[in-house]
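The other protein chains are all here in position, but one chain of the complex has been omitted.
A, B and C label the chains in the order they appear, each numbered from 1.
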Amino acid sequence: MYSFKNDYAEGAHPRILQALLDSNFVQEAGYGEDSFTQKAIELLREKLGRQDVDIHLLSGGTQTNLTAISAFLRPHEAAIAASTGHIFTHETGAIEATGHKVISVETKDGKLNPSLIKEVLDLHTDEHMVKPKLVYLSNSTEIGSIYIKSELTDLRDFCKEQNLLLYMDGARLGSALCSDDNDLKLSDIPSLVDAFYIGGTKNGALLGEALVICCNSLKEDFRFHLKQKGALLAKGRLLGSQFYELFRDDLFFELAQHANKMATILREECSNADFSFLTYSPSNQIFPILPNALIAELQKNYAFIVWEKVDSTHSAIRLVTSWATKEEEVRAFVEDMKKSNEL
Amino acid sequence: MYSFKNDYAEGAHPRILQALLDSNFVQEAGYGEDSFTQKAIELLREKLGRQDVDIHLLSGGTQTNLTAISAFLRPHEAAIAASTGHIFTHETGAIEATGHKVISVETKDGKLNPSLIKEVLDLHTDEHMVKPKLVYLSNSTEIGSIYIKSELTDLRDFCKEQNLLLYMDGARLGSALCSDDNDLKLSDIPSLVDAFYIGGTKNGALLGEALVICCNSLKEDFRFHLKQKGALLAKGRLLGSQFYELFRDDLFFELAQHANKMATILREECSNADFSFLTYSPSNQIFPILPNALIAELQKNYAFIVWEKVDSTHSAIRLVTSWATKEEEVRAFVEDMKKSNEL
Amino acid sequence: MYSFKNDYAEGAHPRILQALLDSNFVQEAGYGEDSFTQKAIELLREKLGRQDVDIHLLSGGTQTNLTAISAFLRPHEAAIAASTGHIFTHETGAIEATGHKVISVETKDGKLNPSLIKEVLDLHTDEHMVKPKLVYLSNSTEIGSIYIKSELTDLRDFCKEQNLLLYMDGARLGSALCSDDNDLKLSDIPSLVDAFYIGGTKNGALLGEALVICCNSLKEDFRFHLKQKGALLAKGRLLGSQFYELFRDDLFFELAQHANKMATILREECSNADFSFLTYSPSNQIFPILPNALIAELQKNYAFIVWEKVDSTHSAIRLVTSWATKEEEVRAFVEDMKKSNEL
Partner (left out) sequence: MYSFKNDYAEGAHPRILQALLDSNFVQEAGYGEDSFTQKAIELLREKLGRQDVDIHLLSGGTQTNLTAISAFLRPHEAAIAASTGHIFTHETGAIEATGHKVISVETKDGKLNPSLIKEVLDLHTDEHMVKPKLVYLSNSTEIGSIYIKSELTDLRDFCKEQNLLLYMDGARLGSALCSDDNDLKLSDIPSLVDAFYIGGTKNGALLGEALVICCNSLKEDFRFHLKQKGALLAKGRLLGSQFYELFRDDLFFELAQHANKMATILREECSNADFSFLTYSPSNQIFPILPNALIAELQKNYAFIVWEKVDSTHSAIRLVTSWATKEEEVRAFVEDMKKSNEL
């Protein structure tokens, strides 16, 4: 049984593990003040082309989102998210648990734009409603779509104009930046958003997300929030050495490229077999619509999520690839799909 | 510069790292539903002699405390802790951030007892005050003391009688259980408290605490709380494989014994040199009172915390040992201490 | 300028004020332990036909909702509400501020039913999502519709089966119970819901809502929650004497009947004039759809809310009546409406 269920089914890339081994026996300061973390942060600043951003390393996406958003908002302020957004659907109310409403917006492709946000603002007119203050977007989104530079520029301009904060969940930022459709560089992002994170967990790390705070007014006292939310690891080197390894050469991008390449094979072969897709997704998640009988057949040898019923005989499935996905398994899946489809 | 500052200055024990390597390339379910975590939990249940306890693996102590305590209490209920207790002093108000007051109690040795708790209960008489509901204790405590079995039995009986929950922070449980003064077995604990955790981070793991919920009524839906507080790691194997390795033989205890042995050398040599101690601490933290001149001399080659001014010429320092503390460094410290003291 | 904007534009009914005067100079216990409050609670228990319910008097609807719902739910549990529900739209995220998500449901008439709730439950399948636990409904609803007995019975049965709590916001319960369509008695309600409140503020009181807790497991320690949320008035008699006066004879119902009668005149005359309605509303709020020109004309002499644009030349307006609405003003409005419409 080979799994296309998610992008965290394996552990870490071997180079990441080696980096952990190499960092292990030195005595270091705790709680992110170790030299590995400091080196990783310096390196990330360099890659981002911005010495003035603050960077903090955390363990996972939900933790990063809840720590950042609760630190950034006052009690009456709310986040706006696509209804497919991770904070709205799959974090067990983590943002609400810190006291803030998440206002959801229906989208056709998982992506927000100024016009959709404007509709929310127009409905929130007085103090009997929460005050929308932070726009949450994911790149790539939870359904595999990505933002191109002009879309982010529009969002940035609109948010500035409306005095909104723009926050990007980058759990799958690697895959977005390595998409064939992408025109965005990592170093473009700090000038486009107020804060974002670079996801390690879903791109080859054992665990780890690098939160980048670009907006000056959001930086103050952030380590207090990390500690208060249980996000400050005693052995911070665990995160620092991984991020250093991911970015000291192009490992981060190579891993994402591999994941995307595997997804592209699946996408093209589904197309070749005349299957359509639930949504256009040029990243490491694809959502082909298959006959239910074929799905049942494939489930005998492959694990994946049946995403949504489409009609009485068809459903969309979600296939996720990662840095660890083996091309031979992808090819085998494609062969099995073709063979079973012909029956 | 050798550090006696804390017990998380190094990474993980080599066997722990090897276990991570061994678990790395298998595809596994995420979020703690992997086979490594399941095996670790089974093993811990066996070691605890209790199949009916629920066990969850988390990343750190603050995270464990805040997730557990906020899940266990209703909004108007409060925790009682020694004023030296970690949740009261060193977790940036993490418990209060989930809405609950921590009522502090002055103690002489960092330990709570029924009489001290009774004083709190007597003061909290009506709905204009919070309702004390959970007793938080640490074993070993933040100042190195430990609870013996009869003390815990008394606390358990008193808490039952008063309808209080008893929760034990076991960040340094290994050191407590391996203390020469200890008469408690790991398997005694589930019948003495409602919930506790076994600390991995400060006893040889890279990160990880195993929360054990003994009381049935506290078990329901706990994984929701883990997810909501950002405590559910995508690659749960990272925690599972470490705890399995710590407990598949006696590694957990061997590491704690080593730490205690190193502390004992320091303690005895301080005694031999006629230094007194701030507090009696038969675990891996000791607090000798040294002349300030000697402290200044030792600081040239050793890192440690100056804990408290005692009089105009003396201060207490904190020396912490760990699984990784090297005996030759301990001996060197002792020699330097003796030599400098003679000057 | 006469206002049909809301049902709290005037102060209190004269008998309520007289009751305040009569209660004023006696020395009484504070914080709701006064004899006026106790008498009001006894009287309400009698009217409800249930000696076993717990009753607490609070100042307003948002305060009642947030105090009750946060006391009833554990941190990972959520409320389900119609998207028109007051807690979802008009309480500035008060429920989320206590840590709980409000899951919204689109409805055609502001009313929930088992099938709509079932859809929510089907989507919330694991610990990565909040756990739906409490069904919030308003009677009458925010758009004037009411629940009949069989609808509430169905909801009650469904909630029992699904282990959900059923909570009714009764800010306008008086108007609902006095609607021509209603078949529910006040004394029916305790066996249909787990908790509800009887709204005083919008039915003749200066301020005040009577929260009735029917479900035993929700009663414990509720006064702690009142105090913690700032809901315990020092001079509790202010609430007690008002509720006693409202219920010692049929004043509460008489006031609601008057409001409904005034709304009925408006509704019938709008119908007579061939205007349609945004929604069917047999209570004290109506939503006729009028030509924009007519609306502009009416706004010269009357205050009301333009609720929603319907097409390029028509909008729905909201007209609210109350215990204090004067029939001559209603008649004048109708005349003006007819006259202007003919032009």
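Just so it is clear, a contact is a pair of C-beta atoms (placed from the backbone, for glycine too) under 8 Å apart; a residue touches a chain by one contact, two chains touch by 3 or more.
All figures in this text were calculated on a predicted structure; none of them were measured in a lab.
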{"item": "Contact list for the unshown chain, restricted to visible chains", "value": "A, B, C"}
{"item": "Which residue of A:Glu161, A:Asp221, A:Asp311 or A:Glu342 touches the chain not shown here", "value": "A:Asp221"}
{"item": "Touching the absent chain when the full complex is considered, from A:His128, A:Lys160, A:Lys185 or A:Lys338", "value": "A:His128"}
{"item": "Interface with the undisplayed chain - residues on subunit C", "value": "2-3, 6, 8-12, 14, 17, 20-21, 23-30, 59-67, 91-94, 97, 201-202, 206-207, 224, 227-235, 237-238, 324"}
{"item": "Subunit A, residues in touch with the chain not shown (by the definition above)", "value": "31, 70-71, 74-76, 98-99, 127-128, 130-131, 221, 223-228, 232"}
{"item": "Interface with the undisplayed chain - residues on subunit B", "value": "75-76, 78, 89-93, 96-102, 127-130"}
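FYI, only the chains that are shown with their structure count from here on.
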{"item": "Angular offset of subunit A relative to subunit C [C-alpha, multiple of 5 degrees]", "value": "180"}
{"item": "Most centrally placed chain - per-chain CA mean versus overall CA mean", "value": "A"}
{"item": "Length of the line joining the C-alpha centres of subunit A and subunit B, rounded to whole Å", "value": "34"}
{"item": "Gap in Å, rounded to a whole number, between the CA centres of subunit C and subunit A", "value": "42"}
{"item": "Subunit B and subunit C, separation of their C-alpha mean positions in angstrom", "value": "51"}
{"item": "Residue list for subunit B, restricted to those that touch at least two other chains", "value": "224, 227-228, 232"}
